[in-house]
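Shown here: the complex without one of its protein chains, the others still in place.
Residue numbering begins at 1 within each chain, and the chains themselves are lettered A, B, C, D and E in the order written.
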Amino acid sequence: MDTQELYERGLALRRQMLGREAVDRRMRALGDFGRPLQEIINAYAYGEVWSRAALPLATKSLVMVGMLAAAGKPAELRIHLKGAIANGCSREELQDVLLLVALYCGLPAANEAHNAAVELFGDAAKDGDK
Amino acid sequence: MDTQELYERGLALRRQMLGREAVDRRMRALGDFGRPLQEIINAYAYGEVWSRAALPLATKSLVMVGMLAAAGKPAELRIHLKGAIANGCSREELQDVLLLVALYCGLPAANEAHNAAVELFGDAAKDGDK
Amino acid sequence: MDTQELYERGLALRRQMLGREAVDRRMRALGDFGRPLQEIINAYAYGEVWSRAALPLATKSLVMVGMLAAAGKPAELRIHLKGAIANGCSREELQDVLLLVALYCGLPAANEAHNAAVELFGDAAKDGDK
Amino acid sequence: MDTQELYERGLALRRQMLGREAVDRRMRALGDFGRPLQEIINAYAYGEVWSRAALPLATKSLVMVGMLAAAGKPAELRIHLKGAIANGCSREELQDVLLLVALYCGLPAANEAHNAAVELFGDAAKDGDK
Amino acid sequence: MDTQELYERGLALRRQMLGREAVDRRMRALGDFGRPLQEIINAYAYGEVWSRAALPLATKSLVMVGMLAAAGKPAELRIHLKGAIANGCSREELQDVLLLVALYCGLPAANEAHNAAVELFGDAAKDGDK
Partner (left out) sequence: MDTQELYERGLALRRQMLGREAVDRRMRALGDFGRPLQEIINAYAYGEVWSRAALPLATKSLVMVGMLAAAGKPAELRIHLKGAIANGCSREELQDVLLLVALYCGLPAANEAHNAAVELFGDAAKDGDK
């Protein structure tokens, strides 16, 4: 497959999950310096790995949330919590994942992840007021 | 709820997922020194968190595999890959998770996790010969 | 033991170490979503593990500071540095721990931990001016 | 060798790489509590390890950038990205290192490191406008 | 560019650095399950990132050694220490990198990395006896 096709397919999926505006803002923010990284993200992460068929996107999102909490990456976690909601995960499902984090990655990782989730749900509630 | 009830419920689920013999051998291996840890594992990890209802056991197992690969804990990963198979996850589903590991946790984490999975599948194949 | 008793005993110890107001604010901030996590923290972390008798609270606090610096969790570290002072640890004792961090976890971990400690001591000095 | 000589040699190299003002501000910020840590940094990190002769400073800086991105220490990474530029590393060289980070440490680590680099280059561009 | 071309270019470079036999053995060991991972490694890691031109292979190898020691991945480190020697790095250069590891990632990481290096040099000495 041509890397350009992977890139287009991946970018479309990424925008669907994380929002066109947020993705485009992110890509502009990194400028020329970030172009090769964005190619890896669009073509390989979204165009290949996220596009695989064995698991639904919602399940992949739950795995991502667990992985990013385990790895201690709260900024990336916030992005993929949004993606999880866009992919149809419920709060109860996310809660079950974050409690596995508490037991298997420790309380500080679970606190970080809960903060990210509660902040996101709060933003969603405010948006709902508009 | 009484902690003893949580312990019994958790131990039953743990044995169902990981095998009665393997669980009992593990508990004996740690002896008296390990008893308080085993209480946490049985009562809180299995009796509470794994027993929550929002996600099926198979989905929790996929999350566990991602988390343990992200955290760099290959011995624990091996145990939960077995649990994933007992909970009904297919190889294709596990493969999709391990490819997310490659992109989001890096190639060394993905190599470790692939080694654990291939070793386990090899053991399963040998057992099938009997 | 009943989990409710563990919860009450743990919450009392947690408030004694970290301040009633700070603990209650934290519990409210996470809302319903955070309730199961707060149960783990109160019942199991404080009600069981912190309540064990072999080590004085001050020694446990010094271990916590080393662990959280090693794990790269500066927000949680700040909370447990306060707990360490409430449990009677001196600055000289904390300094000895943070220098072990420098040698065994590396200079970036030691810098993070020193920043947290110096910020906390500065806040304490300002409070003393009142 | 006397530790005082190591300290002086190290402090001179550290100021050359990171700027006299930035280094002195950092040392003052940590006060008495931070003095033993600053002695380790000046005498052993800069006076001994950075002063070794087998590799040029620019190559050591590239290694540092990879190590700090791998370890998830973005604040320290920002300092050593500045040091890398002072030691003569080009943007293209730093980009190659950060793409190794993407593949071998995962996309979240690469995102953190790209943010730090792009922020630094932006500051440099603004300084150039003066 | 076609992903197949990237794959071929990457595989050639990977074999040059790590030895044809070792690479082919590794690819066979992971079988069908590991094929998608091997495609990422060959096409993206070696075909793209290692093939970039701003830094010589030897410098990339030194960065890799620092990164893998920082990330606590001793099995992968052993592979890339071999690659570093194939790419022309001297023992003195590797020693300088591993001493940066000692100061910035802590003594346990430096011990792990020294063990891997000394083991590798010992194997090289034995091979030289033949």
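Here, contacts are C-beta pairs under 8 Å (C-beta built on N, C-alpha and C of every residue); 3 or more make two chains touch, one makes a residue touch a chain.
If you're wondering where the values come from, they're calculated on a predicted model, not measured in any experiment.
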item: Partner chains on view for the chain not depicted; value: A, B, C, D, E
item: Contact partner of the left-out chain, one of B:Ala53, B:Ala75 or B:Ala125; value: B:Ala75
item: Absent-chain interface as seen on subunit C, which is shown; value: 44-45, 48-50, 52, 54-55, 59-60, 62-71, 76, 90, 92-93, 95-97, 99-105
item: Residues in subunit B touching the chain absent from view; value: 29-31, 33-34, 36-37, 40-41, 45, 68, 71-73, 75-76
item: Footprint left on subunit D by the chain that the document does not show; value: 1-3, 6, 36, 40, 44, 48, 52
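The rule we apply is simple: only the chains that are shown with their structure count from here on.
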item: Contact-pair overlap exceeding half with A-B, pair selected from C-D, D-E or B-C; value: D-E
item: Identity of the most central chain, Cα criterion; value: A
item: Interface residue identity across copies subunit A, subunit E - same or different by half; value: same
item: Geometric centre distance via CA averages, subunit E-subunit B, whole Å; value: 30
item: Interchain centroid distance [CA atoms averaged], subunit C/subunit E, Å; value: 40
item: Where subunit B touches two or more other chains at once, by residue number; value: 44, 48, 95, 99, 102-109
item: Pairwise touch network: line, ring, star, complete, or other; value: complete
